[in-house]
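Here it is: the structure, laid out below.
For this view, one protein chain was removed and the others were kept in their places.
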Amino acid sequence: MSSILLIEQALNGLQFGVMLFLMAAGLTLIFGVMGLINLAHGSLFMIGAFAAATVAAATGSFLLALAASLAAAAVAGVIVEVVVIRRLYDRDHLDQVLATFALILIFSEGTRWVFGSFPLFLDRPDWLSGSVMLPFGIRYSLYRLAIILVGLAVAAALFLMISRTRIGIQIRAGENDREMIGALGVNISLLYTLVFALGAALAGFAGALIGAIQSVQVGMGEPVLILAFVVIVIGGIGSIKGAFIGSILVGMTDTLGRSLLPALFGLFMDPAAATSVGASLASMSIYILMAGVLLFRPKGLFGGT
Amino acid sequence: MRRETILNFSLLGLLFLFPLWAWVADEPFLITLATRAVIFAIAGVGLNLALGFGGLVSFGHALFFGLGGYAMGILAHHAQTYVPMFTWPFVIEGTTSMPIIWLTAIAVSALVALGVGALSLRTSGVYFIMITLAFAQMFYYFAISWSAYGGEDGLSIYVRNEFPGLNTMDPIQFYAICYVILLVMLFFVFRLSRSSFGLMLGAARQNEDRVQALGQVPYRMYLTAFVISGAITGLAGALFADLNRFVSPVMFDWHTSGEIMIFVILGGVGRVLGPVAGAALFILLEHSLGGVSDYWHIYLGAILLGVVLFARGGLFGLIAGREVAHD
Partner (left out) sequence: MTLKSMIAAAAFAALAGGAQADVKVGMITTLSGGGAGLGLDVRDGFLLALKQSGRDDIEMIIEDDQQKPDVAVQIADRMIQAEDVDVLTGIIWSNLAMAVVPGAVAQGKIYLSPNAGPSALAGKGCHPNYFNVAWQNDNLHEAAGAYANSAGYTNSFILAPNYPAGQDALTGYKRFYEGELSGEVYTKLGQTDYAAEIAQIRASGADSVFFFLPGGMGISFLKQYADSGVDIPLIGPAFSFDQGILQAVGDAALGVVNTSQWAKDLDNPANAAFVESFEAEYGRLPSLYASQGFDTGNLMISALDKAEVSDVEGFRAALKAADFASTRGDFAFGPNNHPIQDIYVREVIKEGDIYTNKTIGVAIENHADAYAAECGM
């Protein structure tokens, strides 16, 4: 494998990781601040994609579609938080898993009921189509490059928000001591709704960005959801930094595993078997990574003690 | 008698009489449906041991359900094709004998549960939920790509396996087998929950430090509970595969883990017969809602949500009160 191809695959891994971060950031924030496991996070991803596809079809504008994805997912997030999630904060994880599992059923079939059983169309805008030449003669998709940049920008904004702004201080305080911030006069209920809406909006945004180069269909959130969970568990639940490092690790492992493992097995096996065994192992690679990390750091890489 | 005891016996009585009535009324399908409920109940009884009594929220019990299924599938497949499983260092043939298949399913699930549990129990809380999920996913992807045993297509076994003296293809006789196994498992779990081990496990769930102070090692107790739990769910998997005469990676899917969890919660966590009530209710819902609308998952989701939010303690909690006997 040439080094140019290797660099291109690393970029692909980075892009995949950045996209995972958008999902994982919301999950980990929600867990960190409210102590809630939200399996329905994948449904918010799906809602973002469907909203974007609908608006793009109606207006033809990709930017409007992105805005719609943010708004639709945030609104859905607020509704779900107020109606259901709010009652789950002081429950154990078991109840949370089950209730949000029920939400997945409702959202998935509800979406199918509204939009039908066939995938929707959503495409990247013309001004982001085609590819660019990067240094060292690497040709790379402009849209994927844009995802990397947007994702990194969102990550930076999140870090700034958490470390510099008032709401960030409240979020950090909420992670450390829930009763205390209530005592300090912060409207906890509003803070929780805001954090949930923020997480939902990020998930919806990711859904729209990825929906443009994937299939916009019912159930599209589930594979991403499981990956996002793997990410936050590796990174340490509640840690935005952990979610970022975890995303990049998982993105790289998955992408490089898929492209390198079959070749690696090809060195000592016959090609057909190597392709098959390598592909099998690649599909398990991130779970092996996760089990490995947890063996040495049972609370993830940045999960505190 | 306490209301929970009355509920227990009426449940078991119902599961005894209903298939009998279906048999008399010549409704073999209703017997099949009841069999499905009983097998799901066994899987739930297994999970309940870890989840209800040990407080271990495993989101990966599909792993053991699938292992049991594949134990059946692989043994029966080799018996069906007359190809030995191994020829070296000694010959192991397939088999169609249910008792041998059950023992294999139990042994394999217990062994894997020992390994998975030993690793997973180093973590706790959400990490435990997610690492058990991850292990189940590993097996799922492995099973999908393992072409020797059908991969995603799964394995079809054309005839149900054999049990000495019974015709297992007859729905009521196969039901009888599953029902008896359910009773045995319930009795076993009941005794276990009253044993010193069970009491200690319950104590560890509530206050780990105190148990540790008593000179017990919670890790070992959790691991033991997890292994037994996995073994019981594995046995249910073998029965489920025999019911369908078919096994596929779907048994390893994370939705299956979610469903087994639903049985336990619908019925009532930590009640010996909770999973039985939950599985029966789930089958009933699935069966009656399916006819209402193509989008019946919405209703199922709404009902589940209602149970979690407003009927804490599940069916048992509703009928027999909030008190859990072993607390």
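Letters A and B mark the chains in the order given here, with residues in each chain numbered from 1 onward.
Everything below uses one rule, namely that contacts are C-beta pairs under 8 Å (C-beta built on N, C-alpha and C of every residue); 3 or more make two chains touch, one makes a residue touch a chain.
Model, not experiment: these values are computed from the prediction.
Touched by the hidden chain within the whole complex are the displayed chains A, B. For the chain left out of this panel, the touching residue among A:Leu5, A:Ile79, A:Leu264 or A:Leu295 is A:Leu5. Across the entire complex, the residue among B:Pro84, B:Gly125 or B:Gly151 in touch with the chain not shown is B:Gly151. Interface residues of chain A facing the missing partner chain: 1-2, 4-5, 8-9, 12-13, 15-16, 108-109, 112, 117-121, 123-124, 129-131, 139, 141, 143-144, 210, 212-220, 223-224, 255-256, 258-259, 262, 271-272, 275-276, 279-280, 282-283. Contact between chain B and the absent chain runs through residues 27-30, 32-33, 36, 141, 144-145, 147, 150-154, 156, 158, 171, 240, 244-246, 248, 250-251, 284, 287-288, 290-292, 294-297.
What we mean here is this: only the chains that are shown with their structure count from here on.
Centroids built from CA atoms put chain B at 32 Å from chain A.
Considering their complex, residues 51, 57, 59, 119, 122-127, 129-131, 133-135, 137-138, 141-142, 144-147, 254, 258, 261-262, 265, 269, 295-298, 300-302, 304-305, 308-309, 312 of chain B touch chain A. Those residues of chain A that touch chain B in the shared complex are 31, 37, 84, 87-88, 91-95, 97-99, 101-106, 108-110, 112-113, 226, 229-230, 233, 237, 276, 279-280, 283-284, 287-288, 290-291, 294-295, 298-300, 303.
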